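One protein chain is absent from this view; the other protein chains keep their places.
Chains here go by letter, A and B, matching the order in which they are written, and residues are numbered from 1 within each.
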Amino acid sequence: MAAENTTGTTPGSTGAVDVGAARAALREVPNDPGAPKPDPILVGSGLVRRFGGLKAVDVGHIEIQRGVITALIGPNGAGKTTLFNLLTGFDEPDEGDWSFNGSSLRKVASYKVARMGMVRTFQLTKVLAKLTVIENMRLGATGQKGERFWSAVFPSIWRKQEDENTVRADALLDRFLLAKKREDFAGSLSGGQRKLLEMARALMVDPEMIMLDEPMAGVNPALKQSLLGHVKSLRDEGRTVLFVEHDMDMVRDISDWVIVMAQGSIVAEGTPDAVMADPRVIDAYLGAHHDTDLSELDEEKIEAEAMAELEGKDKP
Amino acid sequence: MARRLVALAVLLVFLLLPTAAQAVAEGRTTAAGTPVAAEPTDEPSPTESESAAPTVPDGPYLSVRLLDEGEPVPGVTISATDADGGELGSAETADNGIAIIEIPGSGTYTVELDEETLPDGIALDDETGNTREVRAPLNGPNIVVYNIGTQAADTAGFGFQLSAALVSGLKFGLITALAALGLSLIFGTTGLTNFSHGELITFGGLMTWVFNVSFGLPVIVAGLLAMVFAAGFGWVQERGLWRPLRKRGTGLIAMMIVSIGFALFLRYLFQYFFGPQTKSLSQYTTQQRQTYGPIAIADKEIVIILVGIVVIAVTCIALMKTRLGKAMRAVSDNPPLAASSGMRVDGVVAAAWILGTALSGLAGALLAVNSQVNFLMGFKLLLLVFAAVTLGGLGTIWGALLGSMVIGFMVEVGPLFGVPSSIKEVGALVVLILVLLIRPQGILGRRQRVG
Partner (left out) sequence: MDLFEILRAALSQALGPQAIVLALAAIGLNVHFGYTGLLNFGQAGFMSVAAYGLAVPIVIMDLPFVAGLVMALLMPVVLAVVLGFPTLRLRADYLAIATIATAEILRLVFGSVEMRDIFGGSNGLTGYARPFQDLNPYGSGIDLGIFALSRNDLWAATVGWILVALCSLLVWALMRSPWGRVLRSIREDEQAVRSLGKNVFAYKMQALVLGGVFGGLAGLFLALRQASVVPSDYGTNITFFAYTALLIGGAARVLGPVVGAIIFWFLLSGLGALFSQATSGANPLIPEVIMSNQQASLVRFILVGLALMLLMIFRPQGIFGDRREIAIDGR
């Protein structure tokens, strides 16, 4: 791996994060919304984003622990994607401040956020359809000499770095089972493959923290299992992961910490087991039968409960 | 496929018939045989041939076009002398403001304007001299534009000038608003940034001229017919061109480029049948402004303003109150949602095209009544219409109206406050760019969801 690519961004190279210790430290944290963490990498407070009359995001305080996997869950329209947009500079909050690694990100452009080591993927995938898969991957590499105008004209300046990036890209493609598609246009990939490509491409940036917006949506079960392994290994490399996911099995399986959003605010957070047992979370998001197999239940009963809930919600 | 071709054919026939009839009816001025493999230098700007003159000598000549703030000034005697002061002859400007004087060959000449022959009540302003040196680089036609600034002979006070400018601004703003409303309706329902919209305006103006001059109908009837034809033209192009494109899933940028091609196609087709000249309607051509207290206004201007206000008001009320209007706004807001809630989106879009082109056609007709008819008249207005619509926020009705009035007043009142009057449109375009800088979504527009 070329030195220019990694300086400052590979958490592994600093060796500062001890995954075990980080996870252990979380156990001491109270299960309250907005609870402070022992070693937060991302801290936000007072974040508000309105769309017309709607407060899409209204987060009093949020801290993300360094070196662990944090899941962000919540019903559709809770404001998870909007919060991602705010944190990564793709949208501007009406109020609030937030910082990454201690430096404020207010008014920081999204590309700078990515350069600082916080990279996100999109819920609606954004692959570059008219570029090949390997070109998509190469684009992800940072600090490329060949991306500067004058150097670009002389291949001798950037050829070596490009080859190194390609080696790295191929390794990632192997890991995400895309090696066979290497020379295909990204536009020809299936929905699930695009998710994979986007995640792999984000890793080309070598981020300290990676934010995944529904990474598993549309990915087949077998691949999901291996992806879970990859996400865990990201953590074990020392990266921080924040991801949005509706698949509770996955959340339970890999996350060290869970934050629950509803109607723009954080309503609960804690360890997976604690959160899934929280009556407010069950009420707002999971539903009473979330850990039972659907087919075993009396469908009529569920429907009745759902109806009752809907009517109840309509009142205020 | 076959159906689409048929629709296209219908579109063409529909377009050509009336103009062809006119061409035949009018009888053709014999073309002086200027060889066409001609000067390559003026190839990229064929539109400039606009000022070709009625009777053209075989040899080299000066074609002097007398313009007062872009308006041709007829009936003025122009004479030319060569560099040594030798008289070359004189000529009177025709309706299109052009006087043709034969010259021995390329060189530098002095053109003199006989102030005595200026129309009654106007005189050259202080900055304009009555002579001008012109270079004639060609051994053939040399086109010279003689821009003069005139002023009312009895120098009016600033208040009077302001009220005159305000009247002009209101009139111009309303005409722009009609066209802008049309553009906005179409943009709102289809997302198409239509660069051929200028030609829709021209279409209205040309049709008015065809019905009025070729068929001898009164201007008012001709204007109404032009509006109806414009509406039909809108429907035909929606069915024959834009709807099939939407059905193929053509992207908006691709459609925008298609509209550019369509604009070029129409513009030259218009010139083909109508000719490059600027022509007048048969009635209401020269009307003096009359004074009512502090304002001076011509009768036809009153009518234009009233028609503008009434039509815009009726359109807005219809958009607010009727089911169709509400449907249009629903489609503008969210086409997929409107479709999924059982709305006939295609029908609504067709209605928007019909209404939009009718309004633009009316704008063209009013422009024709206000001044004259030319195949470039709509194209010249297009950027101002864009400016108006962008100023208010693309796709919003009220934004289009507001923007148009701002543009109208700016263009007409600007010269009073130091904007050079020969480029008074520039101010409006500068404002357009400034607005884009400060508030890209326009004054009344909304931002879109990212990510």
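Definition applied: a contact is a pair of C-beta atoms (placed from the backbone, for glycine too) under 8 Å apart; a residue touches a chain by one contact, two chains touch by 3 or more.
Nothing here was measured: the structure is a model prediction, and the numbers come from that model.
Residue-wise, the contact with the chain that is not shown comes from B:147, picked out of B:147, B:161, B:214 or B:371. Contact with the undisplayed chain is limited, among B:88, B:166, B:217 or B:269, to B:269. Per the touch definition above, the residue from A:82, A:142 or A:265 contacting the chain not shown is A:142. Touching residues on chain A toward the chain that is not drawn are 88, 90, 109-112, 114-115, 119-122, 126-131, 135, 138-140, 142, 144-149, 151-153, 155, 158, 162, 185, 187, 201-202, 204-205.
Touch with the hidden chain on the side of chain B covers residues 24, 28, 31, 33-37, 40-41, 43-48, 52, 134-135, 137, 144-145, 147, 149, 193, 245, 248-254, 256-258, 260-269, 271-272, 275, 383, 386-387, 390, 394, 420, 422-423, 425-426, 429-430, 432-434, 436-437, 440, 450-451.
Throughout what follows, only the chains that are shown with their structure count from here on.
Rounded to whole angstrom, the centroid-to-centroid distance between chain A and chain B, based on C-alpha atoms, equals 54 Å.
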